[in-house]
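Only one protein chain is missing; all other protein chains are in place.
Residue numbering begins at 1 within each chain, and the chains themselves are lettered A and B in the order written.
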Amino acid sequence: MTRRALGNVGVAGYVLLLYGFIYLPVMTLVLFSFQEGRFPIPPFNGPSLRWYEAVFADGKLTAALTNSLVVALLSSALACLLGFLAAYGFARYRLPGAGPLKVMITAPLTVSYLIIGFGLLVTFNMAGISRSLWAVGIGHVVINTPLCFAIITVSLGEHQRNIERAARDLGASDWQVMWRVTAPMLLPSIVAAYFLSVTFSWDEFIIAFLLSRFDVTLPVEIWSLLRSGLNPKTNAVGSVVFLASVAVVLILEFVVFRRYSSRRAA
Amino acid sequence: MTARVEFRGIAQRFGTFDALGGIDLTVEAGEFAVLLGPSGCGKTTLLMILAGFIVPTRGEVFIGDRQMNGVPPARRPTTTMFQDYALFPHMSVRANILFGPKMQHVPAAEAKARADRLLAMVNLADAATKKPHELSGGQRQRVALARALAVEPDVLLLDEPLGALDLGLRKQMQQELKHIQREVGTTFIHVTHDQEEAMAIADRIVVMNQGRIEDHGSPDRVYLRPATLFSAGFMGELNRLEAEVGDVSAELVSVDTVAGKLALPRTAAAGFDPQVGQHTILCFRPEQCRPDGDDSHADHEALDLGECRVVESAFFGTHLRALLAPPWAEAPGIVAHFPQRDVLKPGDRTTLRVSRDAAFLLPVS
Partner (left out) sequence: MGPASRNATGDSRGWVFVGPAVLWTLAFFVVPFVVMVGYSLWQREGTELVRAWSLANYAGFFDKPHFVEGLVNSLEITALVTVISIVLAYPLAWIIAERVPRRWQRLALLLAILPFWTSYVVRSYAWLLVLSRGGYLNQWLMGAGLIESPLEIAATRIATVTGFVHFFVMLLTLTIYANLVQLSPNYRRAAADLGAGPLRTFWQVILPLTLPGIMVGAFLTFVLCIGDYITPQILGGNNELVLPQIIMLQITRRADFPTAAALSIVLMVVVTLAYIAAARWLRMERV
C-alpha cells in the first residue's frame, strides 16, 4: 500500500469513527423508542409504537410541548425585535456611552444560564412575582436578545449603511428607510437570528426549571420523566423532538438559506 | 434639472483632524466637475457635505440660490451615486429605479414613464425585472445611475462610481457617463483619485490635497499649466529641475539650472510673478522631451539640457519610455518618452531637448 492510500484509509477511518461517536447516542435513542419491552437497553425487541402512543396520550407531555412552542416563538420574536432595534440604533446613531452599553447588552452571553435563572428567581421572589411561563419567557428574552443583537450587528456593515443613505437621499423618511429598506435587506440574518433563538429557547432547561411552577416547558417535563429511570417513553418523546427539529433544520437549510446563499454567491 | 453649486468657506473637523480647511469653490450649472486627489484629501467629505450626509463644522453650501445648511439629504436637489452602488438587494432593477419617485409621491404613470425612459437610456430595458445580484458590475453601475436620475436632481453626486470596474469597462463607462451628462444637462460632481479618468470626463477638474484645493480649471489647463507642484505631480509624471530666476522681461524669463542658463517664454511662469533670485522649479513632462534627430522645429525652440546616458528603456506601445542619467548627475533622474520607432538601448547616449513652450516654472512652496 502506498503512503497516500494509507493516508486515505486513515482519513476514512477517522471520519467513520467520529460520525459513529456523534450518532451513537442518537441512534440508540431512536432505536429503543421502538422497544416493545419496558427497558430501553439491549436486546432490542420490537418494533413497537406503544411508547409513542403513551407519549401522545400523556396530557402533561403534550401540554409541555405546546408551552415550549409558545414560549420559544414569542420570546424569540421579542428578543429579535429588541436585538434588531438595538443593532440598528447603535449602527446608525452616535450615542454617548455606546461602548459600555453594547458590552452590557451582550454580557448575558458569557454568563451561565444557571446564574441568570437564579438571579431572576431571587429578584422575582423579592418583587413578589410568582413563577410562571411568563417568567420563563422573560428569562429567554434575556439570553436571546444579545444573540440576535450580535448576529444582526454583524450584518449591518458600511455597504448596508450606504444603501440606507441612498434610500434617505432618494427621499425616504427614517421609518421608511427602516421598514422598506433595512429590515427587508437584513431579512436573512433576522431569520437566522430568530431561528437560532427559537432553538435555544426550545431547548433551554435550567431557567425554565427554576422559573416555572405548574405549567412547565418540555425539557422540564422530560426531566421529571427521567426520575423514573431508563424508560422507552423518554426515548419516544426524545425521538419526536429530534426528528421534528431535524425536519425544521433541513427545511431551513434547503429552502430558505440555500436560496439566500446562492444569491450571495452571485 | 440643473443648478449652480457654491461652497463658501467650508471647513470640517473630525475630532482633532482637519479634513477640510476652508473650501471656496463654484461649479456652474450643467458642468461636469471632478474632485480629484489622493485618498484622505477630503474630496469625498466635500461631496458628502454637499449631499447633506455630513454637517460641516463651518461654512455654507449653496445650490442654485438656496442656502443648504440644515437641509437634510432627502430635501436637497441632489442625489448620490455611491461607490458600492448601494442598490437595494431585495428589489428588482425597476423597483430600485421607482423607489425615489415613489418616495416623492410622483404619480404612478409618470414614474413608470420615467423608469422606462431611464432603462432605455442606460440600455437595461431587458433587465428590468432582475435583482441586483443577477447583474454584472457595469450593469449595476447603470442601475445606480438610472436610480439617481429618476428623482430628476439638479446635481448628481458620484462617489468614485467606477472604482470597482476593470479597465476596459471603466473607459466605456466614462464615455457613457459623459454622454448621459450632456443629454440630461444635470450638474455632475464626480469624485475620483484617477487623473486619467478625471481628464476623460471633466469639464472642470478640482485638484485637492490635505483638505485644500490645489488647483482648478479645465483639464488641459490643469495638466499643461498646473498651479502648484502637487497638482503638477498628481496630474501626471513630471521631471523637475531646481531653477533660480535670472532676468525677467516682458517676453522671457531666464533661469539658472544645473544644466546651464535657460531662457523660457514669460508664459512658462503662469500662476505667479517671478522675482529675480527667486528659487523655482523647472518642470516638464516625459512626452515633452524631443528625440535626438527631430528637426521638425528650429533648434532655438527647444531647451538643450545636455547629453544623457540611457539607463533603461522599454517599449510601451504608444511610445518608448527611457530612463536617462543627465550629465550633471550620476543617478538616473529624467524620464523621457520618445516616438515608438526610436531605438534606444541602455548605454546609448542622446541629447535631451525639451519643447520650450511646454516646460513651465513653479515657485518653491
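The rule is short, and it goes like this: contacts are C-beta pairs under 8 Å (C-beta built on N, C-alpha and C of every residue); 3 or more make two chains touch, one makes a residue touch a chain.
As the structure is a prediction and not an experimental result, all values here were calculated from the model.
Here one chain is not drawn; of A:V9, A:L49 or A:A107, the residue touching it is A:A107.
One of B:G15, B:P107 or B:G277 touches the chain omitted from the figure, and that residue is B:G15. For the chain left out of this panel, the touching residue among A:A54, A:L69, A:A183 or A:V241 is A:V241. Interface with the hidden chain, as seen from chain A, comprises residues 11, 14-15, 18-19, 21-26, 28-29, 32, 39-42, 81-83, 85-86, 88-90, 92-95, 101, 104-105, 107-108, 110-116, 118-123, 125-126, 138-139, 141-142, 145-146, 149, 158, 168, 174, 199, 203-206, 210, 218-219, 222-223, 226, 230, 234-235, 237-238, 241-242, 245-246, 249, 253.
Definition applied: only the chains that are shown with their structure count from here on.
Those residues of chain A that touch chain B in the shared complex are 159, 162-163, 165-173, 176, 181, 184-185, 187, 263-264, 266. Chain contact summary for the complex, chain B toward chain A: residues 51, 53, 72-74, 78-80, 82-84, 86-90, 99-100, 103-104, 131, 133-134, 147-148, 151.
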